[in-house]
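Only one protein chain is missing from this complex, and each of the others stays in its spot.
Moving on to chain A:
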Amino acid sequence: MPVFKAPFNGYSVKFSPFYESRLAVATAQNFGILGNGRIHVLELAPGAPGVTESVSYDTADAVYDVCWSESHDSVLIAAIGDGSVKIYDTALPPPSNPIRSFQEHAREVQSVDYNPTRRDSFLTSSWDDTVKLWAMDRPASVRTFKEHAYCVYQAVWNPKHGDVFASASGDCTLRIWDVREPGSTMIIPAHDFEILSCDWNKYDDCILATSSVDKTVKVWDVRSYRVPLAVLNGHGYAVRKVKFSPHRRSLIASCSYDMSVCLWDYMVEDALVGRYDHHTEFAVGIDMSVLVEGLMASTGWDELVYVWQQGMDPRAS
């Protein structure tokens, strides 16, 4: 299975929506506490267990998240620790990048998500307690969403409704927003502790998962939000990221400070269907390929990026 060793600690990994073999990785020096960051664009060798770096970009501060554009195959957007949001064109060499940089967030930007349906906008969420909406053709943010009372660790678009997104915050609330409305349309007090991540189901646009400092992943249906559909126990520490599969309706991947990546099927009794312990430090980034069913990638503070097929051992060579 492909493994890539980065010079800095990994924070996030994303498969390209255009090329099966391409990934972007966000990394940060000194665990993202102090120092520089770097974005790597990786290529998987066809048919062989190799991975090569095609280009990398240095940043003055940690890169906490990265996402691909859904409208331009070579465009990347990065969430930076100094509060900036930067756009890169991987078709251009490092000296020409970033092609744009926005400095609006007052604190660290934790997440960035591109709109998969409208394909003209993206969201960022920040430790300044806000989420910002950006359009690719605008010089500044279009809107700022200010209801959260603590760090917003994730903001993610609904896969079918182009104006709807969810945000997960350290204020222990999950909020659902419609950008056409002045305020959030729903507030779910999803956990008793900070919520570190959320993701929408790809097949049912009313279902989301949240992951928390309380070590659980919960699955919610906005049509009956009082009680979660499922509570997934199994991680030994805070669950840093959660991701719904693009290929199987009820399959969820999660990664945790307990250094493991887990696979869950929230609709079966024994929900934990897979556990991978390949990381030797906090596992903080997880993604599943849209183009290749079952292909997964993870990254962690051990400076490694793994790409593997579900059911296989990521460390197998």
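Assume a contact is a pair of C-beta atoms (placed from the backbone, for glycine too) under 8 Å apart; a residue touches a chain by one contact, two chains touch by 3 or more; residues count from 1.
One rule holds in what follows: contacts and distances are computed from a predicted model.
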Omitted chain, identified by the protein name its UniProt record gives, among "GINS complex Psf1 component", "Photosynthetic NDH subcomplex B 4", "3-ketoacyl-CoA thiolase 5, peroxisomal" or "Pre-mRNA-splicing factor RSE1": "3-ketoacyl-CoA thiolase 5, peroxisomal"
Given A:38, A:86, A:148 or A:202, the one touching the chain that is not displayed: A:148
Chain not shown: contacting residue from A:70, A:199, A:214 or A:265: A:214
Option from A:20, A:53, A:192 or A:313 whose C-beta touches the chain left out: A:192
Contact footprint on chain A, counting only the chain that is left out: 30-34, 81, 106, 108, 127, 129, 147-151, 170-173, 187, 189, 192-194, 196, 213-214, 237-238, 240, 257, 259, 280-282, 301
